[in-house]
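Removed from the display is one protein chain of the complex; every other protein chain stays in position.
The block that comes next holds chain A.
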Amino acid sequence: MASLLSSNPTLASNPSYSFSQAPQNAAAGNREHAFYPYTDNGGSTLGITGNDFAILAGDTRSTSGYSINTRYSPKVFRIGGDDETGEGAHIILSVVGYAADGTALKERLNAIVKMYKYQHGKRMSVKACAQRLATILYGKRFFPYYVTAILGGLDEDGKGALYSYDPVGSYEREQCRAAGAAASLIMPFLDNQVNFKNQYSPGSGVGHDLEARQVTPLPFHEVEQLVRDAFTSATERHIEVGDGLQMLVITKDGIEEKYFPLKRD
């Protein structure tokens, strides 16, 4: 210890310190740690809402580096269900990024939504759940859950609701959102096909006279096809996406799960 101090240029000359706030390692600079507490498990998720439904989908591949951990590791979950199968849930959540944080986040939100029901005798609204999820994420602002979350459900009017998040809890309600490894591949496709960006009414004029195509909520079968097309294309172009497509569809009748195989190469 003494040698450590005498090597400290600040202490070798006057004045000397006797309090522990002395700059003990000012000369050492920043230490590099060998252990990095995060990893990226790849994969992508996607959510789209319609008039009376919300879809959350994610591929089922889990990766570390160039290796495939497993071909089936779900990224979309039921929240607030009565048992471990998620029966009776009314909210769906997708998490992509660092899978261990994703699991921890899912389990925390699930516990909170269930406690809400036990304590208040009613279901937590999707709006309230969305705000709560933002608070959970922001609560770990300085050691974040390294995940991009999307929350889905039906709002008070029975319309499809979708909330998207960043790792530290910024959130917003949207019509559609892609997240994860292939977000940059899928999102522009969604902008065009769901929000009709860069689509104009034919013959409405030229230049500033062009009329943007009116945005209307899409019917379910069209949305489902959009999701499947988005993932087959992302699978072609992104190595961390593939193996299987898991989809949770929430309507007034409950949550339906669908699975479609994707390319496994």
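FYI, a contact is a pair of C-beta atoms (placed from the backbone, for glycine too) under 8 Å apart; a residue touches a chain by one contact, two chains touch by 3 or more; residues count from 1.
Methods note: contacts and distances are computed from a predicted model.
Peer 1: Pick, from "Proteasome subunit beta", "Granulocyte colony-stimulating factor receptor", "Putative exosome complex component RRP41" or "Coatomer subunit gamma", the protein name that UniProt gives for the chain of this complex that is not shown.
Peer 2: Hidden chain identified via UniProt as "Proteasome subunit beta".
Peer 1: So one chain is hidden, and I want to know which residue out of A:N69, A:T135 or A:S170 touches that hidden chain in the complete assembly.
Peer 2: Counting the whole complex, the residue in contact with the absent chain is A:N69.
Peer 1: Quick one: say which of A:N41, A:N110 or A:Q193 touches the chain that got left out.
Peer 2: Touches the omitted chain: A:N41.
Peer 1: Which residue among A:A99, A:A181, A:V194 or A:V223 touches the omitted chain?
Peer 2: Of all options in A:A99, A:A181, A:V194 or A:V223, contact with the hidden chain holds for A:A99.
Peer 1: May I ask you to list the residues on chain A that touch the chain which is not drawn?
Peer 2: For chain A, the residues touching the absent chain are 1-2, 4-6, 11, 14-18, 20, 22, 24-25, 31, 33-35, 37-39, 41, 62, 64, 67, 69-73, 98-100, 103-104, 143, 264.
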